[in-house]
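Here the complex is missing one protein chain, while the rest keep their positions.
Right, subunit A next:
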Amino acid sequence: MESIGVLMACPMNSYLEQQLENRFKLFRFWTVPDKSSFLASHKDSIQAVVGNAFAGADAKLIEALPKLEIVASFSVGLDKIDLAKCKEKGIRVTNTPDVLTEDVADLAIGLMLAVLRKLCESDRFVRSGKWKRGQYVLTTKIKGFLFPFVHFVSVPFLTSTIFQLFQFTGKRVGIIGLGRIGMAIATRAEAFSCPISYYSRTEKPEIKYKYYPSVVELAANCDILVVACALTTETHHIINREVINALGPKGVLINIGRGPHVDEPELVSALVEHRLGGAGLDVFEHEPEVPEELFGLDNVVLLPHVGSGTVETRQAMADLVIGNLEAHFLKKPLLTPVV
């Protein structure tokens, strides 16, 4: 298969890159200075595109590659791929479901705990040396008396900064999108006795969690709102001003979906103005750009799109991409086809 041309859309994983290089003729799109002329000169060689959450195959790219047979995404999300165009042209599409479900769900819970319990701020406080240099309450030393030396005691950091820490156990968790990842978040949160409710395109009668027919109603009835649905034209800015207001000054938003799920300027102003209680965000509208107004907020945790970012899972995802490509070119059934 060394003659099959594979276009990798952007750097995503060195193990995957190496595997692709070993098996196919690999073109690294990000190293090409003039993309249009590259496509013009290589259009007959490229039969596969490997994309991810940042770059995939839009209509323009698909049109430029007449020999394109398959788009294999190093992600479960498909928002960077023009699925309609692929269907139209008979181009296969694969993604990486299931292998990353646990890691993404784990991170969603990790973000909830980090936001409510101010883990990052606690760590920052200790590193700053302020716990050590805290103000002293009681100091006594009695010489020649069998009385214990009462230690210098610093007041806990809660007084140095006005921190409010919130319990996670028992908080109401509202999930937007009850697919694989949404369900995995639900089962984890249940172990913390969190009542679960959800919004989905349609109610799922076999699910025991409470269904709300709109995101606003879900937001009004939960303490922590998690975005876990796919990004489509319908779910673009599904978190808007109305939803944020419904979630309110004690509510927390967790986004492990896609940046464009959230109206980011609205979110930023709500957080800065304390109209929203807190946020844990793994994704942003214009990654890797992150609104700087969020940097100084102690009730906000920001992560650089690491939902599936573990050694184990990225390897499993890479193996799935390779497996799908090999299956296609060996004319065997695809492992995880979408189209």
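Operating definition for what follows: contacts are C-beta pairs under 8 Å (C-beta built on N, C-alpha and C of every residue); 3 or more make two chains touch, one makes a residue touch a chain; residues count from 1.
Rule of thumb we're sticking to: contacts and distances are computed from a predicted model.
Visitor: If you look up the hidden chain in UniProt, what protein name do you find among "Ubiquinone biosynthesis monooxygenase COQ6, mitochondrial", "Glyoxylate/hydroxypyruvate reductase HPR3-like", "GPI transamidase subunit PIG-U" or "Guanine nucleotide-binding protein subunit gamma"?
Guide: Not shown, but named in UniProt as "Glyoxylate/hydroxypyruvate reductase HPR3-like".
Visitor: Out of A:33, A:90 or A:288, which is the one that touches the chain we can't see?
Guide: From the options A:33, A:90 or A:288, the contact with the absent chain belongs to A:288.
Visitor: Of the residues A:64, A:230 or A:302, which one touches the chain left out of the display?
Guide: The missing chain is touched by A:302.
Visitor: Spell out the interface residues on subunit A facing the chain that's missing from view.
Guide: Residues of subunit A in touch with the missing chain: 102-103, 106-107, 109-111, 113-114, 117, 119-120, 122-127, 129, 131-132, 134-135, 137-138, 140, 142, 145-148, 150-151, 153-159, 164-170, 187-188, 190-193, 287-290, 292, 294-296, 301-306, 309-314.
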